[in-house]
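Have a look at the structure below before the remarks.
The complex is shown incomplete by one protein chain, all other protein chains being positioned as in the whole.
== subunit A ==
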Amino acid sequence: MNINATIIGQAIAFAFFVWFCMKYVWPPVTNALKERQKKIAEGLDAADRASRDLELAKEKATQALREGKEQAAAIIEQANKRANQIVDEAKEQAITEGSRLKEAAQAEIEQEKNRAKEALRAEVAALAIAGAEKILDKEVDSKASAELVAKLAAEL
């Protein structure tokens, strides 16, 4: 174990290795590390942003759904109301139409009744005259008797 020139050789080798390491090993590796760090940070940022966006979109979607439901409910309600209205209107119309028809029928019946009465009355008068003629067995002044018969008929 002697101190000799090896000490110098070792120092030279040491200096060379340090120089080489400083020039060609350290910078590329640390640069890669730094760059990766940046990339990871950016990636995490993006993920954060994306999850925030997702949250927002979900909220929007639920809101749209709620609005749609509300709208649909309103429409249905309106439709129901309208249907009821239509039914009511129809009923009313039917009732008026019915009463109108009834009135018309009644009027016609009345008219027919009057007409029948009239006819009956005339026939009864003629019948009465004929009866009287037969009874009297003589020609009665038909004009005077006709007046008489009409009066009779009106009293009938």
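Here is the rule we go by: a contact is a pair of C-beta atoms (placed from the backbone, for glycine too) under 8 Å apart; a residue touches a chain by one contact, two chains touch by 3 or more; residues count from 1.
As a convention for this text, contacts and distances are computed from a predicted model.
Chain not shown in the complex: UniProt lists it as "ATP synthase subunit a", one of "Xanthine dehydrogenase family protein subunit M", "LutB/LldF family L-lactate oxidation iron-sulfur protein", "ATP synthase subunit a" or "ABC transporter ATP-binding protein".
Of the candidate positions A:Ala5, A:Ile135 or A:Ala154, contact with the hidden chain is made by A:Ala5. Although one chain is hidden here, its contacts on subunit A can still be listed: residues 1-11, 13-18, 20-22, 24-33, 35-36, 38-39.
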